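Removed from the display is one protein chain of the complex; every other protein chain stays in position.
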Amino acid sequence: MEYDVKYFDRFVRIFAKYLTENKEYLTQLDAAIGDGDHGINMDRGARTALERLGTMNPKTPRELLRIVGMALLSSVGGAAGPLYGTVFMKMSMTIGNKEKIDDKDLVKALENALIGIKTLGKAEVGEKTMVDVWEPVVEFLKEKVLNEENEISEICREIIKLAEERMKATIPMQAKKGRASYLGERSIGHQDPGATSSYLFFKSLCEALSE
Amino acid sequence: MEYDVKYFDRFVRIFAKYLTENKEYLTQLDAAIGDGDHGINMDRGARTALERLGTMNPKTPRELLRIVGMALLSSVGGAAGPLYGTVFMKMSMTIGNKEKIDDKDLVKALENALIGIKTLGKAEVGEKTMVDVWEPVVEFLKEKVLNEENEISEICREIIKLAEERMKATIPMQAKKGRASYLGERSIGHQDPGATSSYLFFKSLCEALSE
Amino acid sequence: MKKLINNPENVVKEMLEGMVAAYPDLIKVHFSPNFIYRADSPVKGKVALISGGGSGHEPLHGGYVGRGMLDAACPGEVFTSPTPDQMYEAAKTVEGGEGILFIVKNYTGDVMNFDMAADLLKAEGYKVESVVIADDVAVEESLYSAGRRGVGGTVFAEKIGGAATERGWSLEEVKKVVEKVAKNVRSIGIALTPCTVPAAGKPTFELSEDEFEFGIGIHGEPGRKRLKMKPADEIVQMMMNAILQDMPLEKGDEVALLVNGMGGTPLMELFIVNRKVSQMLDGIGVKRYKTLVGNYITSLEMQGASITVLKLDDELKELLDDPALTPALRWKV
Partner (left out) sequence: MKKLINNPENVVKEMLEGMVAAYPDLIKVHFSPNFIYRADSPVKGKVALISGGGSGHEPLHGGYVGRGMLDAACPGEVFTSPTPDQMYEAAKTVEGGEGILFIVKNYTGDVMNFDMAADLLKAEGYKVESVVIADDVAVEESLYSAGRRGVGGTVFAEKIGGAATERGWSLEEVKKVVEKVAKNVRSIGIALTPCTVPAAGKPTFELSEDEFEFGIGIHGEPGRKRLKMKPADEIVQMMMNAILQDMPLEKGDEVALLVNGMGGTPLMELFIVNRKVSQMLDGIGVKRYKTLVGNYITSLEMQGASITVLKLDDELKELLDDPALTPALRWKV
């Protein structure tokens, strides 16, 4: 499949819709082990991104992703702002000037986004952050798409399932990074909000394929 | 009957006991139309008075009433402090050096206490204050004891009944003096806390007779 | 009731101990009877300015003891007027030979207790005068009531009166200028939640989740009316209208503003209130000469706010600007 500006526009709109729909839910998760703003922050970011897309009407994937990245960076705040901002900025930079990209390009973009997250947040798998969803999903994509040359559309169900599993797998973890780490053992038993929004990220990425 | 220092000691102890027992009740009445401290204030005054009586061990009615008056003045605060302080100071001054007084002397002391209350607070009957109990009771005593030469002990039941009636008669009144007056018409429908503690005053005065 | 206290009976004493521990350079505390006084008292050749009232309104009055404001403050029990012996002893401690001015908030109890103290002092030959502050427009003025309550205007009265004493004005002059403040100041308050007097252990009143009390007193006395909750701007509009109806202001008038928190209100909300107050005054061409935003006269942990407007002239402006060095108000020092 080929991914053009229309695809990324669909993706961002679906992601934004999920964030807004899950504002309360994400906020509740964050209230349990953080400061109760993740949903509010991501919703504000989603609305800012849509607003800017509306007025700036980007013509290329790179431009669109940069606008979204800057919107998140300058409106989300907290930990999630720089992290998700970086995701979109890194994707934008990886894609470069191409009008359309293929499955492998998209995976490389996501791989760079993950590197961005880890460079910034210095978190590893198992520390109860969004990395717990991102790293396994990106590894899976690398294996399936870069090595085995599958199309993403063929493995969509598995991606969503994996993301969901890994999101849930944060429940028994003790947080070692971010605000939840202040809780020590008391962070165990709660699902990580950032892992949850990351699940929504990959779900949106897949759902944007159809149509 | 004759009223000696023992009588006044009994009276003050009964009054103090009633105030402490009714701390919550008086406070609740004051919360409805005032600032919710009348019971707390009177209880503090009662305890201070008993404490001072205990250490100072007065030998005459005058001394005892002065000690109680000063205790109330310097510990009750609010509107009730100066008013009840004045009551006991005026009674003390009226009784003067006598070791024992008779019914008529006691009525004159109470009459002067009422004058003290009215001079200080400038309240008239019908303004929803302690005057609404004090004035009718003192008038009744003057009639029955000074004119008709009854003993107080004979008319005790009537005194208590009258005080209670007049206390209850403050319910439909609109407050014109004190903190409750800020409420305007909203003060209607509540019993005045100071009238209530005044009822306890006269009740104690009567109950101290027996024994 | 959950409070950071030990024993409800000792809150005033322990508060005073904590206060003097914090500001040993500014204030001293006397116990039994209780009063807070300037560390450098008595200041010779100066009128002594004394106020007092129930506790629970902190920083009022103790927080305003110091250079340029009060010489002494007499704290009663929580929400209960102080007793005459407090003002009597305080006055004797801080009097500097030029007489004593009492600033009294208009509550029956306060007035009676200060009057009794004044009588005691006069009997001993002291010159004593009193000014009663009655600035709460929530209470309809009437000959047949205790009159208006004294609230936020007291802060300005203490600031300006204190400046006048510091300038060496005579008792009559100080009294006159404090009376001018009393005449030109208006306040109104609202509450979103009640507060709990430690000794009572129960909230002073109840207010449901969607109501506020318009015209609340600083002791939780019910106000003018209970209303359904509204946006801040609408509440402020009602408050300002009540003030402006009582003391009309004209284009070109200058005012000092106090946007005051009741103790439990986030500063954020007070600034949102101040925004609308300022917009309304700007809208009618009234100049905001000076603005205070914060907890200046409180009701324990009550959530709510009050607005105080003082109409200024040149004399009041100058005195307002004079230095003050107190625990709660510092100015040009």
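Quick notes on this structure:
We just call them A, B and C in the order they show up, numbering each chain from 1.
Methods note: a contact is a pair of C-beta atoms (placed from the backbone, for glycine too) under 8 Å apart; a residue touches a chain by one contact, two chains touch by 3 or more.
For clarity, every value in this text was computed on a predicted model and none was experimentally measured.
Though it is not drawn, the left-out chain touches A, C in the full complex. In the complete complex, the hidden chain is touched by one of A:27, A:60 or A:112, namely A:27. Across the entire complex, the residue among C:55, C:154 or C:308 in touch with the chain not shown is C:55. Where chain C meets the omitted chain, the residues involved are 2-7, 11, 14-19, 21-23, 55-56, 58-59, 63, 78, 192-193, 195, 209-210, 212, 229, 231-233, 235, 259, 263-276, 278-279, 288, 291-293, 295, 298, 300-301, 303-305, 330-333. Interface with the hidden chain, as seen from chain A, comprises residues 27, 31, 34-37, 40-41, 44, 73-83, 120-121, 175-179, 181-184, 186.
Definition applied: only the chains that are shown with their structure count from here on.
Touching chain A and chain C together: no chain.
The chain occupying the central position, as judged from C-alpha centroids, is C. Once the centre of each chain is set as its mean CA position, chain A and chain C turn out to be 55 Å apart.
Centroid to centroid, with C-alpha atoms defining each point, chain B and chain C lie 32 Å apart.
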